[in-house]
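The complex appears here minus one protein chain, its other protein chains still in place.
Showing subunit A:
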Amino acid sequence: MSTDIKLDPALPPADNERSAMGRRLSGLGGNAREYGIFGALVLIVLLFQILTDGKLLKPNNVVALFQQNAYVMILAIGMVMVIVAGHIDLSVGSVVAFVGGVVAVSMRDWGLNWVVAVLIGLALGALVGAWQGYWVAYVGVPAFIVTLAGMLIFRGLALVVVSETIAGLPNSFIKIATGSVPNWLGFIGKMDVVTLVIGGLAIAAFAIAQFRARASMRKHALQVEPTGAFVAKIVGVGVAIGFLSVILSMSAGGMPIVLIICGVLIVAYSFLMGRTVFGRHIYAIGGNRPAAALSGVNTKRVDFLIFVNIGLLSGAAAIVTTARTGAALAAAGNGFELDAIAACFIGGAAVTGGIGRISGAIVGALIMGVLNMGLSILSVDPSWQQAIKGLVLLFAVAFDLINKRRAGTS
């Protein structure tokens, strides 16, 4: 409390106390949505853990959960950036099929090394993104139209490339999606040591980053959060990562490679959105496009680049999807765009742009993934699964809106 009060010499004491309270409340309000969605994920996990008699969190199921949903997480990262800027991308599913087809052809028919094939896939994805970004940013065609056209164009091209299923892909390629980090360090009981080490490193990295941020704020004589909350945050996140690592370490293979890929992407893109000038420009454009333009932001270039980026990430999703199937299919990626968009909106992105976070979209993707897995373990009919997912999306966004309206009127 005492640290709170000395901030505001301009205001009389009565105002000061109110503002200290207001600061607490507004601080909570800013993160409430984030905590809320995280809490919802935990609740859904617990619910299905009970309903499935503990099958949901069995190590091999948890690994499968990540392997099955890696594509949604990768696409949701790109999609949330597009949505924050006030656009939409309906084409990602078709792009996944098209790029996946070319990657498969390049390995089977052209005999290229899988590393080269992966690079080709990423480059092709970026090229597709540049194509769509050009129309959106420089011609001014609404993204909805451009990517609706892209959905048809690239589905068509996928059918051309993959006239019949392309199977027999190299094992090292398939391992990207289905493999695990090798168990170099042996086992403690049933637990893979490499997985535990990776988990431990992640916890340490998180704690160090937090401490450094705190130290830097102190150095700048800025207000830091209370020590209790700070410690609770590190312990909470640490326990969560530790718990997950222990479960994963007891799975058949240990740490899945796709989880490492997703983890790196999540950290990198969170940094991009939260800490860089480019990320700030995306929020500025989505929040108020004319104001951003009048502040000197090159709105066209930003629009172009976010589409190049989602193209690149669609390429990555194509590689993961093709590797998981072990084959390229013309029908691959069907409905992926809707999964990614749903993940973003469940994760708190605003339909009107300007609001949305990578972490939210990832949690949104995991909620959809857990629902899928839990309902599958319970052998719920896939048709019903789809209907239930639709309802979850509707309720999540409605709940958010009602919450905001209440906050606005109070």
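As a convention for this text, a residue touches a chain if its C-beta (ideal position, glycine included) is under 8 Å from a C-beta of that chain, and two chains touch if they have at least 3 such contacts; residues count from 1.
Keep this in mind: contacts and distances are computed from a predicted model.
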Omitted chain, identified by the protein name its UniProt record gives, among "Cytochrome c oxidase subunit 3", "Hydrogenase expression/formation protein HypE", "LysR family transcriptional regulator" or "Xylose ABC transporter ATP-binding protein": "Xylose ABC transporter ATP-binding protein"
Which of A:165, A:270, A:288 or A:334 contacts the chain that the document leaves out: A:288
Touching residue (missing chain; options A:298, A:376 or A:403): A:298
In subunit A, positions touching the absent partner: 7-11, 19-20, 22-23, 26-27, 30, 216-217, 219-220, 222, 275-278, 280-281, 283-284, 287-288, 290-296, 298, 350, 354-355
